[in-house]
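Quick one: the structure is below, questions incoming.
Every protein chain of the complex appears in place save one, which is left out.
Note that the chains take the letters A, B and C in the order they are written out, and that residue 1 is the start of every chain.
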Amino acid sequence: MIAHETQVRVRFAETDAMGVVYHANYLPWCESARIALIASIGLSYRKMSDSGYHLPVVEAHLNYKHPAKFDDLVTVRAAIKTKPSLKVKVEYEISADGKLLATGYTVHVFVNRDGMPIRPPKEVLNALLEAFDKGAPQ
Amino acid sequence: MIAHETQVRVRFAETDAMGVVYHANYLPWCESARIALIASIGLSYRKMSDSGYHLPVVEAHLNYKHPAKFDDLVTVRAAIKTKPSLKVKVEYEISADGKLLATGYTVHVFVNRDGMPIRPPKEVLNALLEAFDKGAPQ
Amino acid sequence: MIAHETQVRVRFAETDAMGVVYHANYLPWCESARIALIASIGLSYRKMSDSGYHLPVVEAHLNYKHPAKFDDLVTVRAAIKTKPSLKVKVEYEISADGKLLATGYTVHVFVNRDGMPIRPPKEVLNALLEAFDKGAPQ
Partner (left out) sequence: MIAHETQVRVRFAETDAMGVVYHANYLPWCESARIALIASIGLSYRKMSDSGYHLPVVEAHLNYKHPAKFDDLVTVRAAIKTKPSLKVKVEYEISADGKLLATGYTVHVFVNRDGMPIRPPKEVLNALLEAFDKGAPQ
């Protein structure tokens, strides 16, 4: 288990005419939390993509419970609860003011510059597995 | 069963540094297809929201199979395959050049201007149910 | 002078909590109109970018007069009124229901795959100049 919390301030740009955050705009927050989670175990997604491989989203799921509003300080808790292998699953809890706004997950595979699936680069998988084994289950 | 197809031309704005469409940007395409599906049975989402109720997304799911690219002419087939009730589920098949790019669904409930869940307005539910019963199963 | 009109249906995703379209979201409409303008004179921006050069925006300007709303059918008239050279300037008139919503322009230069400015590719500049000379001034 690896977990990390990230905070995001809601932009007016992210709201819609219902007066709340448009549902698609939670996904970039999950991305920010995922990048920070990866950084928290010593990996750099920037270096990974500069080296020519990516971890695109192959599956995304969100459950919306309460709307986020402009200027809310949103906390996104990202966690890897399933042992990473060819696929990496990241789970999210999105909250503000102690209230759970949404939960969800994304599933990722490693691809090369041309978008072809590849085996996870050894140093990345090792870092993920080491951190996963060290982390206490929750 | 109610189904409708909508076409979307991929904008450069919707791509990311992997050279393909960013995963969150499929959701506004689903929205366009959903609005067109609703229009195809004589309902207007604009009128609904002007009357003070909305159909926000309470659950969203996407499976990504092949990336969409800039300038692709994308077809989004939206379908209601489950009898609408308090919840309305819309399923999507997103394709380009005859190739399936992604599948997914969104689940919706009716809310009032303040975001509180309400029973579906009678005329809307009736229109949905009538169209649903008329549509041949697929 | 080269001019072309494109239509865009306003997405709910493009609105904000003021109930109207967020100001940044007019720029992707201008992009769509620009790509269509280029296509109208026989050029393909997709082929251009596949060949390794781009026409990024180096300057953007917008004046907002009346807000666009969800579901509006917006017309974007893109026009090249200044003879294209190292720079290409595209001007926009954005309207709906015969009402002018916004005007603006973008300025572009040619760059290679690494983002370095290059001289305009001959066939592209020729096509632009030929169309520019043929077009009646307006």
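Keep in mind that, in the parts below, a contact is a pair of C-beta atoms (placed from the backbone, for glycine too) under 8 Å apart; a residue touches a chain by one contact, two chains touch by 3 or more.
Predicted model, so just to flag it, every value in this text is computed and none were measured.
Touch with the chain omitted from the figure is made, among A:Ile2, A:Ala17, A:Ile35 or A:Leu128, by A:Ile35. Remark: the residues of subunit A touching the chain excluded from display are 9, 11-14, 27-28, 31-32, 35, 44-46, 49, 70-71.
The chain not displayed touches subunit B at residues 12-13, 15-17, 19-20, 22, 24, 69-70. Where subunit C meets the missing chain, the touching residues are 17-20, 23-25, 27-28, 49, 54, 56-64, 67, 115.
Operating definition for what follows: only the chains that are shown with their structure count from here on.
Most remote from subunit B, judged by the distance between CA-atom centroids, is C. Chain B has the C-alpha centroid lying closest to the overall centroid of all protein C-alpha atoms shown.
Separation between the centroids of subunit A and subunit B, computed from CA atoms only, is 24 Å.
Per-chain CA centroids place subunit A at a distance of 34 Å from subunit C. In subunit C, 12-13, 70 are the positions where the chain touches two or more neighbouring chains simultaneously.
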